[in-house]
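Removed from the display is one protein chain of the complex; every other protein chain stays in position.
Labels run A, B and C following the written order; every chain starts at residue 1.
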Amino acid sequence: MSQPIVPQRTYLLVFLSLAGLTILTTGVAFVDLGPFNTVAALAIAFSKMLLVILFFMGVRHSSGMVRIILIAGFFWLALLIAFTTADYRSRSWTAAPDSWSTTAPPTHP
Amino acid sequence: MSTATLEPRVRAPRNYLNADYGWKSWLFTVDHKRIALLYLVSISFFFIIGGSFAVLMRIHLVEPGGALVQPETYNKLFTLHGIVMIFFFLIPSIPAVLGNFLVPLMVGARDLAFPRVNLLSWYIYIVGGTFTLYSAIAGGVDTGWTFYTPYSSTYSNTQVTPVVIGVFITGFSSILTGLNFIVTIHKMRAPGLTWYRMPLFLWAMYATSIIMVLGTPVLAITLFLLGLEHLFHVGIFSPALGGDPLLFQHLFWFYSHPAVYIMILPAMGVVSEIIPCFARKRIFGYKIVAFSSVAIAVLGFLVWGHHMFVTGQSVYAGLIFSLLSFLVAIPSAIKVFNWTSTLYKGSISYEAPMLYAMGFIGLFTMGGLTGLFLASLATDVHLNGTYFIVAHFHYIMVGGAVMGYLGGIHFWWPKISGRKYPNGWAALAAAIIFIGFNLTFFPQFILGYLGMPRRYAFYPAEFQVLNVMSSAGATVLGVGYLIPLVYLIWSMRYGPIAEPNPWGATGLEWKTPSPPPTENFAEIPVVTEEAYAYAPQEAAGD
Amino acid sequence: MQGLPFQPEQASSIARSVDELYYFLTAVTLFFTAVIFSIIFYFMIKYRRRSPDERPKAIEGSFPLEVLWTAIPTLIVAVIFVWSSVLYFRNSEPPRGAMEIFVTGKQWMWKVEHPEGQREINELHVPLGRPVKLTMTSEDVIHDFFVPAFRVKKDVLPGRYTSLWFSATKVGTFHLFCAQYCGAFHAGMIGSIIVQQPEEYERWLAGGAPGESMEQAGAKVFQASGCPTCHLADGTGLGPSLLGVYGQPVKLTTGETVTADDAYMRESILLPKAKIVTGYSPIMPSFQGQMTEEQLNNVVAYLRALGKAQPKPKEEGKQ
Partner (left out) sequence: MRRRRPLVTNAEVQAPHAGLAHQFQDLEQQQEADALGIWVFLVTEIMFFGGLFAAYAIYRGLYFAAFQGGSHILDIRLGATNTIVLLGSSLTMALSVRSAQTGNRRALVLFLIATMILGGIFLGIKAVEYNQKFVEHIVPGLDWNPQSAVKTELSPGGLLHAELYFVFYFAMTGLHALHMIIGMGLLLWLVFRARKDSFSPHYFAPVEVVGLYWHFVDIVWIFLFPLLYLIGGRY
């Protein structure tokens, strides 16, 4: 807890960057980047999160313990999402079922 | 009731039990020891309820056509048995009773880091339990404790809502307990109590707390979504409404598989305390045993998909989950080997807690090894959803966790109550439970392999012999569980007064009177030796 | 009450291989249980406390021993993992030319439909020695198709197809169980698999209600639902031609390529806008609620048959 007192200016600058990033992410949404729209949106959100965590929440000055706890939290969330997604993504890899084997094909109507 | 005894209660020194009287002093207490007793009473109540459901089920299954109740009622019995036993007995059992009582004593602190949060967690548990009891009284619930969608969300017309709310609420009790333990173990250790001097019970509680804190919120949000779907009939998991039922299973097992480790890790911690004490030996491979707890907690999160090998999960995901499930078996095996080696060249005595601990090792070994059948893809296809599964997890959760819990209760009972219980009765109960347990659940392995599916209210006649054997064993097991209830209650009044350290054990909890005073220690102790320093000082360096 | 069996019948081509692994695992379990129990008993007797003030020397642990008993279980589980995974993948791949049968689970019965049109409830007739592939779906909750004698099991999900296959090696009647809890009469959702000699099976097929084949029934539903209006054979219609499509890769508007399997066919009928073939617009209406599961199965059977036909030359590049 006994953290250094951060100048008000720093907080203000962080807020301005956050606001700027918000405008940026909104703007980028109007540009066609294909699948990279999602990537850009998430990358910007991630940077904003880092700003909040490091500056507003003061993790910049926190102990290693706090960092480990925080990273563990996000890591576990990543595990949940990664393993679940792995199931959905790989379901269609299984070989296509064998062709149908009964009577001769009918003529198309 | 007469004054025949020469131990008048007035002479008893002030301790946490006689510090204050009246119901208020219990219901508004923030003393971790009193809260532990509140939990002890509540989980015993739920154990009796869940146990009676089990007895009814076993009686019913004596006849292939069902001897007792309608199939609908049978479904409610096994559902409530599962929900009550898992969420209201096993998960809080060792952590909330022994953990609450012992964690501050073992770290050498006056209380947990957040005593009021601790009391709050008991109230949350009671509120959750009330919802669940309400649902049982108001008609019961028949979804199975796994709440699989879409049956639970759109088809079942039983009391799903109150039960889901009850389990949801109780989850927060578990989260708060875990949070309290993590902070206490990190920040409140007595001077000199380094991580590697901590008793292994604390390591186990720490690993358990990690699971509680990281896993339980996912169960909460999953049940929240299930509740939304059930109440508002919006599609989340129901295919007819646009959802995917397998997603529910993923989210559910992300918590509920690690939950098995919430039950078994604390029991392992208890056993790691009992064995060194009754062998008068430092535990073999202290650090390995400590880290294997953490390894189980971490790896345990990555194996949930082995519950879904036949559900239509991708076979490749199944492959990864199978591999990781095998890996989690290794730290468990290491623990068993280390406990066994601790006995080597020890000085072993056979008091009741030791018998429970030995029973634990035996049953857990069998439960763990039969887990290999289910981690293996090819055999799981046949065994999944059969009585083999039922037998396997009862070996782990009843043979393992409940044996560990009873062992712990017997080990620390003199500390908790300040009285001793009759050792002969306790040994007899341990033997009856061990035999009754095996009679009940071993036949179920064979039943499962033969193909009898679980959750069947009636079954083909060829399975009857084994079912009758299982039911007969359940009777023995039931008697075995009643005996400790009787002599432990008896001992509270008539048992001989316990000295501070009746077993000659190490650990800070034995360095304070039995029962401990409200503030735990007259003076905060300073730790200068390793855990389990049973050897004479001059030989300790060997 | 009957005798006390210890092993379910081995009545399919894979049963033996699963049992071999099972016996190996049983041996491992018994061996280690025996070892642990004997060591504990031996130590408890040998090192019992002889005098109350006995103080044995401390033993810190042994690193070589720890390595040893980490390595041995690791090796054993590695063997089991490889063995079981190889077996599993081999067992789950249906052989070519398997007979295809549709199964629909419903609270609390199994509905079976043979391609020739025969229908059964809670019974499944199959010929001896011929691979049979089941394509399964559920009308309500999750069920599970479990035949212990064949060592096969698979969940049957609503809104989706799952499949399993087996090849029976014994004539007789075997249990069919629902192994996923599905409600009040879950225990009653049982049936029989009746394995017959091929000739006998043919007789059974020929007998009973003649009816129409699934394919023919499917063609009728296809017509009645107005599908041919857009899905013209030469690919000039509003929808893609369906000749030669089944089982083949299909390119989507998203750039992805998917295989036109049962699941894709089913999805395209129920949620036509989910995966659009390149070159076509998302204009097909959904048939969700318009077709019963049975009709849907029939249409899929019909589409499978169409898949056998050669695509007409005109619609090249339009798949």
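The rule is simple: a contact is a pair of C-beta atoms (placed from the backbone, for glycine too) under 8 Å apart; a residue touches a chain by one contact, two chains touch by 3 or more.
Because the structure is a prediction, the values reported are computed rather than measured.
Note on the chain not shown: across the whole complex it touches A, B, C. Within the full complex, the residue among C:16, C:48, C:203 or C:273 touching the omitted chain is C:273. The missing chain, though absent from the display, is touched by one residue of B:57, B:109 or B:488; that residue is B:109.
Touching the missing chain, out of B:59, B:120 or B:241, is residue B:241. Contacts to the hidden chain, counted on chain B, fall at residues 104, 109-115, 175, 179, 182-184, 186-188, 191-192, 213-218, 220-222, 224-225, 228, 231-236, 241-244, 247, 251, 254, 518-519, 521-524, 526.
Within the complete assembly, residues 1-3, 5-6, 8, 11-12, 14-15, 18-19, 22-23, 25-26, 29-33, 37-38, 41-42, 44-45, 48-49, 52-53, 55-57, 65-66, 69-70, 72-74, 76-77, 80-81, 84-85, 88-89 of chain A touch the chain that is not shown. Interface residues of chain C with the unshown chain, by the touch rule above, are 271, 273-274, 282, 286, 288.
Here is the rule we use: only the chains that are shown with their structure count from here on.
Per-chain CA centroids place chain A at a distance of 35 Å from chain C. Within chain A, contacts with two or more other chains are made by no residue at all.
Across the interface of their complex, chain B is touched by residues 65, 72-73, 76, 79-80, 83-84, 86-91, 93-94 of chain A.
Chain B makes touch with chain C in their complex at residues 71-72, 75, 142, 144, 148, 150-151, 155-156, 239-240, 245-246, 279-282, 284-288, 310-312, 315, 318-319, 322-323, 326-327, 329-330, 333-334, 336-338, 340-341, 343-350, 358, 361-362, 365-366, 369-370, 372-373, 376-379, 381-382, 384-386, 446, 449-451, 453-462, 464-466, 533-536, 539-540, 542.
Residues 186, 214, 218, 246-247, 250-251, 254, 301-302, 304-305, 313-317, 320-321 of chain B are the ones that touch chain A when the two sit in their complex.
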